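See below for the structure under consideration.
With one protein chain held back, the other chains of the complex are shown just where they sit.
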Amino acid sequence: MGHRLTTSRLGRRSVAVLAVASVGVLAACSSSSSGSSTSSSTSPSAKGSSGKITIAFNMGAEADPFFIAMNVGAAAEAKKLGVNLIWQGDPSVYSPATQIPIADQLLAEHPSALVIAPTDPAALQPVVNQALAQGIPVVNVDTHVNDISKVLSFITGNNQQGGAVAADAMAKAMHYQSGHSYQVVVGMSSPTTTTNVARLAGFKAEIAKKYPGIKIMSVAYSESVAATANANVNNWLTKYPNLKGIFAIDGTNATGAAAALQAHGLVGKIALVGYDAYATNVALLQQHVFAALIAQQPTLEGQMAIADIVKYLRSGKSKAGIQHLVTLPNIVLTPSTPASVLAKYTYPTA
Amino acid sequence: MTAQGQPLYEARQISKSYGSVAALIDVSFALYPGEVVGLVGDNGAGKSTLVKVLSGVHAPDSGELFLDGVRRHWKSPHEAIQAGVETLYQDAGLAPHLTIGSNVFLGREKLRPGLLGRLGFLAQQEMEREALADLERVGIAVPPSNRTVSELSGGQRQAVAIGRAVSWARKVILLDEPTNHLGARQSVEVLSVIKAARDKGLGVVFISHTLPHVLEVTNRIVVLRLGRVVRDAPTAEFDAESLLGTITGLIDGA
Partner (left out) sequence: MSSVTDKPAKPASTAVAASPGRLRSLLTNQQFLLLVALAALVAYFTSRDSVFISSGEVATMLATFSELILMAVGETYVIITGGIDLSVGATAGFAGVVAAFAMRDLLAGHSPEALVLTVGTVICAAVGVGIGLVNAILMNWARLVPFVATLITLGAATGMSLVLTGGAPIGADAAAINLAAARIGPLPYLALIVLVIVAVCWVYLHLSRYGRYTFAIGSNAFAARAAGINVRRHTTSVYVLSGLLAGLTGMVFYMQLGSGAPSSGNGAELPAIAAVVIGGVSLFGGMGRLTGTILGALILTVVQSGLIIANVSPNYSQVAIAICIAIAASLQALRPQNRSQT
């Protein structure tokens, strides 16, 4: 059988299998995209300019709770203003490779306007340019293309500010006093996720400015898997018996960190500041598992994007009263935040 | 030895194609108890295909099989085995990663007594021991122990495969080139194994390209050419030259 030969081939093949498998995952996810796209209202012919306004809304990963919440805001506003909304993105993959074909397809339907949350500032620029060339006005939400000079408006949350208020909330929960030292850790998804990076920068800047006693001991990545985030925090809890704070920088890390604190019976003893107001996270906030939860405002972003566009189209394409750059602050929620306010910022699930 | 009474195993008008390749065309032949039938023909003549039809690996496209006079439709090799038909395949009939004992007992594993057995646990030592005894009983010398088949020489593997077929067979043994890979002495051993099986009243189909072996051990010879039976006659009617001529087509089948 020639074992030396077959086994060394096996080595190579195993690596290949792993590589191909990971590519395949992406392929499988993206290929299923067009099938399950949703549209909030039917809008076959958007062409007739005299007819009803049709707005195409395109984002990275449709199933992200953030975009689901944005959809709720956009759909409500569209209904209120009596316009059509086509909501379409890849179901699960946040990548220009999957976003561009979907955006192209949307433009081919000649919508009255395009609202887009680009997954990459450079890669999606041609799509935006093409829309503008076709006379289709463009709004950017959440993220933007490189050149936004011709974009009607850009509406986004402020992740850097979110990181800063997270530091404030953590310091407050730890009863920070100068002269003392506080060990904290940060759970991220990956070293390159842009929102994560901005939040971490804001967090670090605020600490440097106001809380010299806070020391970031370690940063670890979850690869967007809650179980990995959970394992990371479990490991930290043994590594750092004097740990005072955890910044769980996104929804996945929040889920994993919350479970770890509960498992170790450390709820209330370690200041856990999480991100994203998923319903489960808000419930855990009310049980004091989170000391604070930083909420974005996706519903408002969606709502404002539609409002801007409709105002522009109905005013004979006048930019009057439309702000070119809108930065919505991230909101700090704590266990003492009134229930009605919590409800307002909890990400709706369609 | 003249064949008489009811055939042990009989094929009537068997045809089988692989896609556009017609491997067997209207092949009929009969095997009687205590008889060795030689199946000869050039490479690609259809011998192995016939064996696979007889052993239940392939269902024929048309034609009928009779075992002990009863019409049979094998749905799987399992059914043929159950009915007493054992086969040595030309191509890889053994699992190379399994031990000799595991191969001999493959599909017929011995289980432990009692509850463990009912839970499916194997009586491995017993199987290894019995396998060795079986192989020795049929006169095949293989290296002892629980080595895996991949650690045996080609001839030793062949010996294990033959031993397995012979020790399990109750009615029919189909041997597709059993002397492949074997040295001269082991080939002679195999021939005597075949004779012993014949003497016990089994029916043996023996495929070989070594014509002197065929002439030595068979009672009757069936010659296949391009999927058809071109000659089916008692061995006594052939000599080395006429058999070769019939196989190659230089001499017309009678």
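Order of writing sets the labels: A and B. Residues in every chain begin at 1.
Here is the rule we use: contacts are C-beta pairs under 8 Å (C-beta built on N, C-alpha and C of every residue); 3 or more make two chains touch, one makes a residue touch a chain.
What you see is a predicted model; the values in this text were computed from it and never measured.
Contacts of the undrawn chain with the visible chains, over the full complex, involve A, B.
Contact with the chain not shown here comes from a single listed residue; of B:25, B:111, B:188 or B:244, that residue is B:111. Here the missing chain is touched by one residue of A:146, A:181, A:194 or A:280, and it is A:280. For the options B:41, B:60 or B:93, the residue in contact with the chain missing from this view is B:93. Mapped onto subunit A, contacts with the missing chain fall at residues 3-4, 6-8, 10-15, 17-18, 20-22, 24-25, 28-29, 31-32, 36, 61, 63-65, 68, 91-92, 191, 217-221, 223-227, 230-232, 234-239, 251-252, 255-256, 258-259, 262-264, 278-280, 283-284, 287, 347, 349-350.
Remark: the residues of subunit B touching the chain excluded from display are 55, 57, 76-78, 81-82, 87, 89, 91-99, 102-103, 106-109, 111, 119-122, 124-125, 128-129, 132, 144-148, 150-151.
Going forward, only the chains that are shown with their structure count from here on.
A separation of 68 Å divides the Cα centre of subunit A from that of subunit B.
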